[in-house]
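Left out: one protein chain. Kept in place: all the others.
Letters are used for the chains, namely A, B and C, taken in the order the chains are written, and counting of residues starts over at 1 for each.
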Amino acid sequence: MAVQAATSGRGTDRRFHWWWILLVIGVLLVAGVFAFAIFQPIKVLPRMRLAPGFTLVDQNGQRLTSEDMRGTVVLYNFLYTGCGDECDRMNATMQEVQQRLHDTDLGGLPVEFVTISFDPANDTPETLQRYAESLGADTNQWRFATGEEDRLKQLIGGGFEAYYTPDGAGGFQFDPTFVLVDGWGIIRGKYRYQVAVPDADRILRHIGVLAEEVQKATGPNKLIYEAAHLFLCYAP
Amino acid sequence: MTAIATTTSVPPVAAAMPAKYVLSKSEKRFIGLQLLFATAALSIGSLFGPLQALEFSGLTIGGRDLYALFQPLLASYYQGLTLHGVLNALIWTTFFITGFFTLTVTYGLRRPLAYPKLGWLGFIMMVLGLLTAAVPILINEASVLYTFYPPLQANWAFYVGLVFVVVGSWVQGYGFYITYYRWRKEHPDVRTPLMAFGSLITMVMWQIATLGIAVEILTQLLPWSLGLLPGVDPQLNRTYFWFTGHPLVYFWLLPAYVSWYAMLPKQAGGKLFSDSLARFSFWMFLVLSTPLGFHHQFTDPGVPTIWKTIHAILTYAVAFPSLLTAFTVVASLEYAGRQRGGKGLLGWIPKLPWRDVSVTPQILAGVLFIFGGIGGITNASYNINLVIHNTTWVPGHFHLTVASATTLSFMGIAYWLVPHLTGRTLWAPKLALVQAWTWFVGMAIFSNGMHTLGLLGAPRRTPLGVAPYVPANWEPRLLQTAIGGTILFIGAYLFVTILVVTVLRKPAPANLVPQIPEAESIQDPQLTPAWLDRWAPWLTIAILLIILVYGPNLFYQISNMQNTSPGFRLW
Amino acid sequence: MTTPPSQTPEPSVHIDPYERGWIIAAIVMLVVFALAVAVASYSLGIQLPSPEARVDPNTISSTGPFANPGLRELAPGRYEAYILAIGQGWYFNPREITVPAGSEVTFYITSPDVQHGFKLEGTNVNMMIVPGQVSSLTRRFDEPGEYNWVCHEYCGTGHAAMYGTLIVTP
Partner (left out) sequence: MAPEQKPDHEEEHFKPRGTVLIMVLFFFTIVALWGYVYLIMVSQGANTP
């Protein structure tokens, strides 16, 4: 410590000048961190956990694996073709997301859609093909897949944590669920408490946020994005 | 810290400050009136203690709880619990503290309050608030307990009353600040006398901290209970509440620390061991009391883990000044004991004035608080909280803080303060000693039972006597808390009786009436560095820290507020 | 007070050597506690609940998974339990769930009305139930037996009666 001017009177005590310098630095630091955490100039999606790996068969009878999806943002949902209203609403959301994505600039980030059927007994690739056609789906972008019954349970129920169970009358009881997975195979979004069409807004916003992170989080910017993760600057 | 010899000398304190200050009649009346309200609240609030405790023991009347006996006066266990919590934890403490601080500020600074009328204004607001809140509680329209978590919705008058009590205490605080400011102008170079210093810091801390419930009540609960707001956001309100809720504990505790630091050493016949560390502790409480409220919300679903972690670390930090206090206070007592002829490592302990009605309760309060502190560190320990969160461990813990460290100390203080204010001698000092030990023993039994029950998983705020899920291994502990609670009840009423009889006695000769104890420090306070007597840096740090660790999440919660919960009256 | 010495020392924080020792011990103790807590948290997996989802308490009983609360098998040995803590009548819906030993259960709990609590006997599953928020924790059950969960936050007159049971079958 510097040599101290030696008085103890309040007015003349100059020893703690460094206090104010520290304080100013402190205030600036706090203000910076605070501004970042409050205004959240950068939004990210939480990294929830690893998405499960899978090998499925798509509507063309071709193999579809989780590895094929590397580098691609994928929106999954889970249904069976024999279901009614709930699936219609999910499909409507899926279609709305796809349509509106056409008008969105994602900087070339590939986005795909995968609908996995948990009813392999009825939903053969051919059935899925017809289902896709009936929805007018662009199957280059929106794929329909299924697999073996036991593996599907492990994948959809255990892996994606989307519940379904046979209802005993040939149909299924299930939770309409969407899951958003990024190009690294990490689950970044899960939508299951509301499945109505308005969810499309949220999903679209999230895909946009993801695209921005992939584009911009390079070099030194990466650090800023990590800070956004640290400060939980999650897109609503 | 390095220093070089200088020629400038420290201005002697004695030259600057009068040695004594004699409280005027009206000052005594003002303080006494606040103590009267405090004690009245304690005597009513304590009525419900044994009821709850006996309830625990499984005593039922025709399959219904004991409260059936008191109908229609008292509707339920929960109405009793609301009265017990509000009167004992909020009213007894707040009124005693504002009264006690009026004394520590005026006597400490050796000058009258700058605006005594401001003090009266604050006090009257507190009384009006108390009455306003009492009505809905007494007619069972506000059985929401003292945490009043929405969407349980009390009558609006309950919230209005609480606001008045809090704002009234603020107004009294403003009176202290102005007084301090005047004193500081007159004595620029004198270290603030410790008893005033601690009281002022406590008051400032309180005013920062109570912003939480002020915002909660004014922006959410009050408009909602008046029907102006269709719903509230319960998670946000929990955050507001615990912004105030933890420092509230320090508001109760620090006045006891003021007495332990600035008075007890004198009463015990010694001196304060370390003036600088005493001051440093108080500053740490100012800085750290508030930015750690999420440790009450460790199991809340709506608070991100990172903020819980940060607040957990800060809670560890605020344990530090209490650990410091433990050393300083015990060392001061050791000094006193040695002055009184104590020899050997622990020989000073029996030499302490255990027959002093004021010293013994405070030492016993400190002993109980050791365990309160350990429980507090346990609560704050992030995931350890999962073991005991919302179990009877928690009330067991805060009966060691607010009902022991605070209340038992206040009892010890009252044993010299009430005689001093009224010009009487204390009635039955031996009985007062018995009272202190009764409280100590009762609390030891009671809180041990509550802690153990909590570890076994018993939920708090539950009449376990009528709960259908109580396993056999809780029973002995339930009985234990019932016994402890009953002893505490006896202790509380002994206290009230002693005070009432004292006040009703004939005035005593002035030389027999206890004087205000003010402890000297072993080290001259003037040798305490100036930065330990400056407000600006500490206040700035305190506010910055609060903004830093509360700001972002609070901002997030407010901007994502979902006022979806309508009110419910489920009692 | 003694008269001030002629040579007045500089004001400084005077710390007794014994007290300094205590300060260091106290700090070390708190740091060790913090480390022990971190170990329990990250390597033993004893974590606190974190934000799961926000919901509308007014519609939660009629839409989404809470419309049909109960235990559901996601995959063999993997379960999720949707539980509603209901203040209007003071009960959990469902009151009882049964899982085979060795199962992993994720609890999702919310309330359509007032605040409640959820503590599962003998475990670290301890959560506040706040309307508008979903509380969630996951736990593996290996020991067969009956475990009660109790509501540990005041929720009205019938609070003391509010509990449920998890049955782990061999």
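Quick note on the criterion: a residue touches a chain if its C-beta (ideal position, glycine included) is under 8 Å from a C-beta of that chain, and two chains touch if they have at least 3 such contacts.
As the structure is a prediction and not an experimental result, all values here were calculated from the model.
Participant: The chain left out here touches which displayed chains?
Facilitator: B, C
Participant: Using the document's definition of touch, tell me which of C:Val13, C:Met29 or C:Ala161 contacts the absent chain.
Facilitator: C:Met29
Participant: Would you indicate which residue among B:Leu386, B:Leu421, B:Met443 or B:Ala530 is in contact with the undisplayed chain?
Facilitator: B:Leu386
Participant: Just to verify: which one of B:Trp348, B:Trp474 or B:Trp531 makes contact with the chain not shown?
Facilitator: Reading the full complex, the residue touching the unseen chain is B:Trp348.
Participant: Thinking of the whole complex, not just what is shown, which of B:Phe298, B:Tyr335 or B:Phe568 touches the missing chain?
Facilitator: B:Tyr335
Participant: Identify the residues of chain B touching the omitted chain, counting contacts across the whole complex.
Facilitator: 2-5, 271, 273, 326-327, 330-331, 334-335, 337-338, 344-349, 370-371, 373-374, 377-378, 381, 383-384, 386-388, 455, 522
Participant: On chain C, what residues meet the omitted chain?
Facilitator: Interface residues of chain C facing the absent chain: 2, 5, 7, 9-10, 12, 16, 18-19, 21-22, 25-26, 29, 33, 36, 40, 44-47, 104, 106, 122-125, 137-140.
Quick note on the criterion: only the chains that are shown with their structure count from here on.
Participant: As a quick test, compute the distance in whole Å between the mean CA positions of chain A and chain C.
Facilitator: Inter-chain centre distance comes to 27 Å.
Participant: Taking each chain's centre as its mean C-alpha position, how far apart are chain A and chain B in Å?
Facilitator: The mean C-alpha positions of chain A and chain B differ by 48 Å.
Participant: Give me the residues of chain C that touch two or more other chains.
Facilitator: 10-11, 134
Participant: Residues of chain B touching 2+ other chains?
Facilitator: 1, 3-6, 8, 10, 304, 526, 530, 560
Participant: Which of the residues in chain B end up touching chain A in this complex?
Facilitator: The contact residues of chain B facing chain A are 1-6, 8, 10-11, 188-189, 304, 306, 526, 530-531, 534, 537, 540-541, 544, 547-548, 551-552, 555-556, 560.
Participant: Per the contact definition, I'd like the list of chain C residues that touch chain A in the complex.
Facilitator: Interface residues on chain C, with respect to chain A: 10-11, 53, 55, 63-65, 68, 72-76, 78, 80, 106, 134.
Participant: Across the complex, what residues on chain B touch chain C?
Facilitator: 1, 3-6, 8-10, 12-14, 76, 78, 81, 145, 149-152, 233-235, 238, 273-274, 276-277, 280, 297-305, 308, 312-313, 316-317, 319-320, 323-324, 327-328, 331, 377, 381-387, 389-391, 457, 459-464, 466-469, 520, 523-524, 526-530, 532, 560, 562, 564-566, 568, 570-571
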